[in-house]
Structures are given as C-alpha cells and as structure tokens.
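Every protein chain of the complex appears in place save one, which is left out.
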Amino acid sequence: MEELCMDIDQLEREVIRLNNRYARILDDDRLEEWPGLFVDDCRYAIHPRDNYAAGLEGYWLYFDNHAMLRDRVKSLREANLYNIHQDRRIVTGVMVDDVQDDVIRARSAFLILQSDVEGRGRFFCTGEYLDQIVMTEDGLKFKERLVIPDSFNMHGLVAIPL
Amino acid sequence: MEELCMDIDQLEREVIRLNNRYARILDDDRLEEWPGLFVDDCRYAIHPRDNYAAGLEGYWLYFDNHAMLRDRVKSLREANLYNIHQDRRIVTGVMVDDVQDDVIRARSAFLILQSDVEGRGRFFCTGEYLDQIVMTEDGLKFKERLVIPDSFNMHGLVAIPL
Partner (left out) sequence: MEELCMDIDQLEREVIRLNNRYARILDDDRLEEWPGLFVDDCRYAIHPRDNYAAGLEGYWLYFDNHAMLRDRVKSLREANLYNIHQDRRIVTGVMVDDVQDDVIRARSAFLILQSDVEGRGRFFCTGEYLDQIVMTEDGLKFKERLVIPDSFNMHGLVAIPL
C-alpha cells in the first residue's frame, strides 16, 4: 500500500477511472484481468440489499482473498456451462465519501443490461458498489468491493461478477 | 446567495457532485435531507415533456417554496400508503449551459429504475433535469429544479420525488 498524495479532485477522477476499467474489463469478457483490479488481501462479496439492510449474512458470493477471485475466473472459463450473453455496465454517481489511513471509501450506482444470443437486450440488475480503495505501485485497486443488488429476483443467473 | 468564484471546470465538477448527492439521498430513502438541497426561495416542479413542449401547464407536482418540499416529505412519511420499492437513479450528461448573475443553468439526463417488494427490477422513467443552481454558505443548492419526464404513462405512482 502506497501513500495517497492527491487532492480530492484528482482522487475522485482516479476512482472514476478505476470504475470505468472495472466495467469495461467485464463487458469486454476479459475476465482474466478482473482479479488484477484487487489487492492480494481483498474482499469481494455480492450481498442483496434486503439481507444487507437487515444485517443478515445471506451473501450470493463471498470471496475473501485473491486466490478465490482467480479460481472463480478459471471455473467460469473451464468448467461452467452458462447462458452466453453480452453485458453492458452503466456506472454513475461515483462519490468519494471518506479518506482515512490511506483507504478511500467510495460509492457508486450501477445498472447492468444484457443481450442474449438471440440479440435481445434487457434490463438485468441495478444496485450499488460500496468500495474500499487503496493506492498501489500500479495505481488504485480495490481492497474491498461490496456489491449490493437492489433486487433479489434476477432474470437469469449471476455467473460473471457483477 | 454567495458570489461564484470558480473556473468552469470546478463549477462543472461541483454541479455533478450536487447531482450525485441528490440521487443518493433519494435512493437511500433519506427523504428528510432532500429539501436541504434547495434554497429557501425555490421551485421544484414535475412537468411532463408533452405539456412542457406545448407550453401547457399540466404539472404533476408544483412546489414553489421550501415549506412545500418539507410538507411533501412529512406527508410521504406520515400519511401516505404507497408501493414500497427501491429506486435507483442513473444521472448522466451533466452540462453547465450558462452562468449569469451568479446563477448556474445546468441540464442532465436521468433514468430511474425500481425494484419492488418481490425483488423484481424494472425500468421506471427517463427524462431531463433543467436546473438553476446558486452558491450558498453550504455549497451549491438548487434555486429551481424542473423535472421533465419523457413519458406520461408511468408504471406505478410518482410518490417519491423524481
């Protein structure tokens, strides 16, 4: 972890760029690059809003180290048969809430749309990202990304990371 | 009202942040903080595009002072029974059109999605925000926010502010 020495405007800009890279890597189906957005000692979890708000565990996914992220990608590539589709992530409202001890806390809103093999697009999911972000030699990375989907009834499966 | 002394880049950044705060307060169901985004002598109206474009009144909502905003919040909290749902606001395309006499005129595009109690998400509404924004001791606030929904047939009710 490196020291943060940016003003708030620059910090916000870099957090937005990290979000843009995240969305693009997944939408481009460059899954292998996805773990590289996280530091080694990281947490990635999908926690539907109802459970999250009620303080219940009930995660859809819970990875608490980097190896689990890489395993997920391998499993998606090698083992799973799943519905093929094109994702499109719309990420807005990126806000830096707090910077303490070189950890940036940020939030953003996401909307994911999917197009299926028959070329039909549709709404898939909305929600929020709650992030803890740190500076590394390679720029900003996620220490924690908590994905909070708004809806617990999804059209289809959650195979690819949200 | 304070004097504006920012360059256009800083101004645009602050208008984007105001928009982000607005979206988040409503999506977080922190309705009580919503009036605080407006100055005392303010106007908030929802004016469907067809009526707006034709020069017809036909507002869905028309509040022209701060007390009316606060009453609305109180009424939503205490009196009304309405469909419970989780909103998700996607606000993009924020543009500062003009700055005159310390009033910033800005526009943006919005998309609102909703998830109902059965956890199903769906498209709710698109439209534009037409804003007049001023500087106060507590940062930028809305002097006027005109909400122009694109569609006049909504899936459901407009209870919570758009």
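As written, the chain order gives the labels A and B, with residue 1 at the start of each chain.
The criterion applied here is as follows: contacts are C-beta pairs under 8 Å (C-beta built on N, C-alpha and C of every residue); 3 or more make two chains touch, one makes a residue touch a chain.
The shown structure was predicted, so the numbers you read here are calculated from the model rather than taken from an experiment.
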Contact partner of the left-out chain, one of A:Leu69, A:Val91, A:Val134 or A:Ile148: A:Val91
Those residues of chain A that touch the unshown chain are 10, 13, 17, 20-21, 23-24, 27, 86, 88-92, 111, 113, 115, 118-123
Need a quick check: the contact residues on chain B for the chain that isn't drawn. 9, 12, 48-50, 90, 92-95, 107, 109, 111, 123, 125-128, 150-153
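Operating definition for what follows: only the chains that are shown with their structure count from here on.
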Once you find the CA centre of chain A and the CA centre of chain B, what distance in Å lies between them? 28
